[in-house]
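Our next item is subunit A:
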Amino acid sequence: MLAYRIDRRSGVATYLQIVQQTKQALRMGLLEPGDRLPTAREVVEATAINPNTVLKAYRELEREGLVEARRGLGTFVRATLGTGPADSPLRGELADWARRARTEGLERDDVAALFTSVLNEFFENEHHDTEHHKGDA
Partner candidate 1 sequence: MSTLAPKGLSWVTVRQFRRTLWTAAALVLLALAGTVALRVWEARTPGRRAVHGDLLDDGLAYDLLRLTMESGAMYLLLLVLVTGAFVAGPLVAREFETGTYRLSLTQSLTPAAWLRAKVLTAGAVSTVLTLALMGVFHIGWSRVSGTYNLAWGDRGPYESGGVVLLAYVIASVGIGTLIGLLVRRTLLAMAATGLVMGVVLLVLGAVRWSFLPVLTVTGPTGSALVPPADILQTDMGLTTRSGGRMAEWACSGQAADAVPEDSGTMSDAAWNNAWNKAYDSCLTEHGVTGQYLDYHPYSHYWPTQLIESGILLALAGLALFAAFRVLRARLP
Partner candidate 2 sequence: MTPDTALRAEGLGTRYGGRSRPWALRDCTFALPAGRVCALVGPNGAGKSTLLALAAGLLRPTAGTIEAPERERLAYVAQDKPLYPRLTVADTLRMGRELNPGRWDEATAERVIADELDPGSLVRELSGGQRTRLVLALALGKRPELLLLDEPMADLDPLARHQLMGLLMADAAEHGTTVVMSSHILTELEGACDHLLLLQNGRIRLDGSVDDLLSGHALLTGPAGGAGLTAHTVVDSRTTGRQLTALIRREGPVEGPWEITDPTLEDLLLAHLRTPEGARS
């Protein structure tokens, strides 16, 4: 069973942390279609966060077609996220790039900042998307 780790100080909205950790588990193959996500009760008992936050995260995952709620049974994984087994070409390219950055003398933080800014540039819409959804919960 998936165990969420909530970082209160990260600045990332709690429900987004759940969404991201679920997706991460899907990518890593820790969750497969048919698996049951922990119930809201199980999540909040372990993390002491608000139940509505969990439900909101699950709704978001459901909206993205990754999970489905079956009434009275729980929330189940529907699809997998196929980005990146560890040896995919994309990962290899990113690893090459990171190696180059390091030989050019960039610090870890510099690399992270660079990566985030590029990420924001290309995935701006999605970020906007989640912003929008924050309001209607």
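Heads up, the rule we're going with is that contacts are C-beta pairs under 8 Å (C-beta built on N, C-alpha and C of every residue); 3 or more make two chains touch, one makes a residue touch a chain; residues count from 1.
If you want to know what made the cut, all candidates are chains of the complex that A comes from, given by their letters.
Keep in mind it's a predicted model, so treat the numbers as computed, not measured.
Peer 1: Any copy counts here: identify which of 1 or 2 touches subunit A within this complex.
Peer 2: None of the others touch subunit A; the one that does is 2.
Peer 1: For a test of understanding, state which residues of subunit A touch candidate 2 in their complex under the given definition.
Peer 2: Touching candidate 2 from subunit A are residues 6, 8, 11, 14, 39-42, 44-54, 134-135, 137.
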